[in-house]
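Here is the structure we will look at.
Showing subunit A:
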Amino acid sequence: MKIQEFIEILKSKSKFPFEVQQHSEKRVYIRIARENLKDIAIVIFKEMNAKFSIASGVHIREGFEVLYHFTFDKDKFICTVRTLAPHDDPKLDSLVSIIPGATWIEREIYDILGVQFLGHPNLKRLVKAEFLGEKEFPFRKDFNIKKFKEDHGLAPKISFIQPVEQTVKKSK
Partner candidate 1 sequence: MRSIIPIGPFHPLQDEPENFLLTVEGETVVDIDVNIGYIHKGIELLAQQKTYDQTVFLVERICGICSITHTVCFCNAVEDLLKVEIPERAKYIRTILGEIERIHSHLLWMGLAGHFIGYNTVFMWTWKYREPILDMMEYLTGNRQSCGMLKVGGVRRNLEDSRFPALLKTLSEMEPKIKMLAEAVQDDPVLKARLEGVGVLTKKDAIDYCVVGPTARASGVDIDVRRDDPYAAYPYLDWNVIVLNGGDVYSKFLVRVLEVLEAIKILRQAVKQIPKGDFLLEIKEIPPGEGIGRYEAPRGEDIHYVRSNGTNFPERLKVRAPSFINIPSFTASCIGQQIADVTITLAAVDPCYSCTERMISARDLSGNKKYSQKDLLEISHQKTLEISRNLARPADLPKLKKYL
Partner candidate 2 sequence: MENLVLYLLAFLVFPGFLFTSTFGLVVSWIDRKVSARIQWRVGPPFFQPFYDLFKLWQKELIIPRSAKGMAFIIAPFIGLAATSLLASIIGIINLNPEYQFVGDVIVIVYLMMIPPLAIIWGGFSSGNPLAALGANREIKLMMGYELPFILAVVTVFFKVGSISLGEIIQYQQVHGALLNHPSMLVAFAVSLLWLQAKLGEIPFDISEAECEIMEGPFIEYSGPLLGVYKVMMAMLHVVCPWFLISIFWGGTSMQGWGILWSVLKFVFIIVLVIIIKNTNPRVRIDQAVKFFWGWVTLLALIAMVLMFLGY
């Protein structure tokens, strides 16, 4: 199955619109609206037997873009499904009921980007440090690390050069 055939099959099976961007012979990107996320996951994962590799969350100007990377191992290509959760309503459907392997990555995206996944059985924090609050998301572009460090007293108070100078004096 080449990418062209895959797109044909996808078009015949799905009842929703999508936008195709072919990057190379091995990579294809599909853009869909967030309402159709579950439908396309059923088509690609359940019916076409792709493997779910991972999802990546990116903060862009329009909102939070989440990319689901599905790999077709027998056919040697990757299909990436991209969808957008707008700023004012950062919510997406959870795919855990269809793909159990998506449990952790949805938790991670929730943790670092603040995208809510509706219907996730156990949506709690995964990797973020405990001193970061529930509402502080380091991967958002408006997150200011310097200011955050100063607020929490995490900025280094002693400059790193000082101890070196002391040792030099001692050795003299």
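On how the list was made: all candidates are chains of the complex that A comes from, given by their letters.
Just so we're on the same page, a residue touches a chain if its C-beta (ideal position, glycine included) is under 8 Å from a C-beta of that chain, and two chains touch if they have at least 3 such contacts; residues count from 1.
Remember, predicted model here, so these are calculated numbers, not experimental data.
Engineer: So subunit A is shown by itself and the numbered options are 1 or 2; which of them touches it within this complex?
Structural biologist: By the stated definition of touch, the match is candidate 1.
Engineer: Of all residues in subunit A, which touch candidate 1 in the complex?
Structural biologist: Per the stated touch rule, the residues are 23-24, 26-27, 29, 51-54, 56-58, 67, 69, 71, 73-74, 76-78, 80, 99-105, 125-129, 138-139.
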